[in-house]
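A single protein chain has been omitted; all remaining protein chains appear in their positions.
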Amino acid sequence: MSNLKIPKCDIEMSNLKIYIQAAQQISIQQPLSESWMMEPVFYDEPLVKAINPSFRDFMAANEARRMGNVMKRALVTALQVLRDSRVEHPDAMMTGTGLGCLDSTEKFLNAMVENGEQTLSPTHFMQSTHNTIGSALAIYTNTHGYNTTYSHSSMSFDLALLDAWMQMKIGKIESALVGGHDEMVDSYFELLKKIGYVGAEGMVPCGEVAVSMMLNRRMSSGQLCELAGITLYNTSSLDELKSNVEDMLKEAGMTVGDISAVMTGVNGNPWHDHYYQAVTNELFADVPLLHYKHLFGENFTASAFGVYAAAHCLKKGSVPSCLYDAGTPRTCDTLRTILILNQMNGSENSLVLLRKV
Amino acid sequence: MVEPIFVTGAGIVSAIGVGKAETLASLKASKTGIGPMKYLSSIHSDLPVGEVKLSNAEMMQMLNVADDSQLSRTVLMGRIALREALDEARLTGDQLRRAAFISATTVGGMDRRELFYAQEKDCDALHAAIATQGCGSSTERIAEPFGSFAMLSTVSTACSSATNAIVTGANMLRCGLTDIVVVGGSECLSMFHLNGFNTLMILDSQQCRPFDRDRAGLNLGEGAAYLVLETKRSVRRRSVKPLCRLSGYGNACDAFHQTASSPDGEGAYLAMQEALHEAGLMPGDIQYINAHGTGTPNNDESESRAIKRVFGDHVPPVSSTKSFTGHTTSASGSIEAIFCILAMQHQFLPQNLNWHTPMDEGIIPVISQQTEHVCEASAKNIDAPAKVIRHILSNAFGFGGNDSSLVLSKCDA
Partner (left out) sequence: MEELVLELKKEIIEALNLEDVTPEEIDADAPLFGSGLGLDSIDALELIVLIEKKYGIKLKDPSAGKAVFKSVNVMAKFIAENRTK
């Protein structure tokens, strides 16, 4: 039956902090592990597929037979996070995905055109709607709470995170499973390469994404960090962005001076990176600079890796050398907070503020 | 006390009209927009569909846009609907800077991609750009001509997408992130999802028959609709006149199957319960339910069960308007919300067209517009005819069990 709590506007709860309790990933680094911190793997290829764990360890073949890779990875990271956080049924599930089950979509589209719209696979179609990943998580874990999917290019994960944050702030939910998931197929990679999104000279590889994290208003031992703030804002004005940063920090009881490190989504493409450089030069000139896409690759929900990596650094209390940007003015003395910047098209911005607990 | 949320603008385009006036006329005249396929090119042209009665070229003319084969029909319809909503709410230029835009779609630019797919393999950068227009870029392109919003977002939860865009927007207002949000969705017909639904064998070869014993499936439709939602403070500050209130909303997951609803309609039941609870209302306070009512054997059975679980022996008048427009998928939540607003403003019940025979244990839908005159069949479902429509419940249930409901109320109710 249902495990849905009747929501209420709980003022007491809305004053509580929000924690990232657990976070897991499957990517082009070792899956379900933070070994990338000490032993990062670097690639030369422009497209690198994720390293899969043994899916059999998590689900029976019969359960997984209809699932493509992106769905299996999403499920495994989610199951691991549920285990880590000891939350059986989160109040909500928010998923971000840029392209959903791309493999299924491409197969269906291709067959449709080749077969003249005849004898097409219902399974491929069923998996081509972007919310199929978030739904699979709910079906598998029998979770009836709030469930939604955002598909807004490189802001997909950030929007999912913002949703969880908002609902916690107004006291509607206590716990939320938030994820960012994307895969890549060769033919679609070729298209993205033509428009310069991936595959350009000097760029990080195009990777694949599976990140799940548990947000919770309740403290627990083993939690990674506090989600101290998140703002999404559409502007190409540095002044407006600065003012958004200051507002967010103020609400968290902080100033720019309290930021221990800034993490950006630079990906080696100068047309893309110069936006970040303008921001960091202007607003965070003396703040240690980190990046993560050189380890995890570029893809629409890659920003999830930024939050994941930063959360684990804060838990650890230090930043591994592999995360420092070559242009960093210095390294971190004391790690208390990390501000993660994600931007898209030079105008859509996401600011995520994490704080050590 | 939960801050009230007001609807101050609404814009719509669907098979039954461009704009609210035409839409209202069709609803009151019980005039369906479902008919033979005219604009979409598919081998399955014998399937009845609910197309917007404008070609892409005609829409471009309406929007003063130069003829451009790159522009997705999703974007064109979206812009037409958005323009009407923003005009009504008098939300332009500087004021837009404060507002968030949350749009819903699943098809996105797929209508363009599938058209040119045969040449995709060795295409140039321009073609690649068309082919990779995802959900997010549709939202950006819909918003582009109107100015710069404070934030953009795209929700994609299949058939409940637009309702969930409304839910997210409402949460943003309650959280205080902004005072104004523009929410809704746009979805055009595409060969991709027409074939997809066809392969699931849930399309009817005739006009759909929601809640009818002999129903055989849904008809696909297309359209776009947007609402402007504002806080009380914003309404006062801008001196705008609200159309109604968004008094409650709910989102729950059926968690049963990717394409079928559970027999007892658990997700639907939870979503409706939550919406009522948020609105501070009892089931008896609802005067009309705009059902999801796709006309598939599965949905109508499951939804009937869920409605009865919530309302018991006192089910208010229910109808599905998908027999007017077809199933407009990602846009259905906002399109049907506007039908509800029109129903409340003009005090009539949208009919459930093409209904003839009651389902076993199903709800018996409204087949008369008058709130005072209740036909014999639907008399079983309600205690006493409602004279004034004050509160309406609107359902949207998506693939994957993404179930959402809204309660819309008169401003003074």
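Letters A and B mark the chains in the order given here, with residues in each chain numbered from 1 onward.
Heads up, the rule we're going with is that contacts are C-beta pairs under 8 Å (C-beta built on N, C-alpha and C of every residue); 3 or more make two chains touch, one makes a residue touch a chain.
Note that the coordinates shown come from a computational prediction; the quantities given were computed from them, not determined experimentally.
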item	value
Which of B:Val2, B:Ala25, B:Met201 or B:Met282 contacts the chain that the document leaves out	B:Met201
Contacting the left-out chain in the complete assembly, out of A:Ile28, A:Met112 or A:Met126	A:Met126
Of B:Ser234, B:Thr259, B:Gln273 or B:Ser330, the residue in touch with the unshown chain	B:Thr259
Identified contact with the non-displayed chain, of A:Asn62, A:Ser221 or A:Ser237	A:Asn62
Where the missing chain touches chain B, by residue	199-201, 257-260
Footprint left on chain A by the chain that the document does not show	61-62, 65-66, 118-123, 126
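We adopt the following convention: only the chains that are shown with their structure count from here on.
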item	value
Approximate Å spacing (C-alpha centroids) for the pair chain A, chain B	29
Touching residues (chain side chain A, partner chain B) in the complex	1-2, 4, 6-7, 9, 93, 98-100, 108-109, 112-113, 116-118, 120-122, 125-132, 134-136, 138-139, 141-153, 155-156, 159, 163, 166-167, 169-170, 172, 187-188, 191-192, 194-197, 232-235, 345, 347-348
Touching residues (chain side chain B, partner chain A) in the complex	2, 42-44, 106, 113-114, 117-118, 120-121, 123-125, 128-129, 131-132, 134-137, 139-140, 148-158, 164, 167-168, 171-172, 174-175, 177, 191-193, 195-200, 251-259, 266-267, 269-270, 273-274, 277-278, 398-402
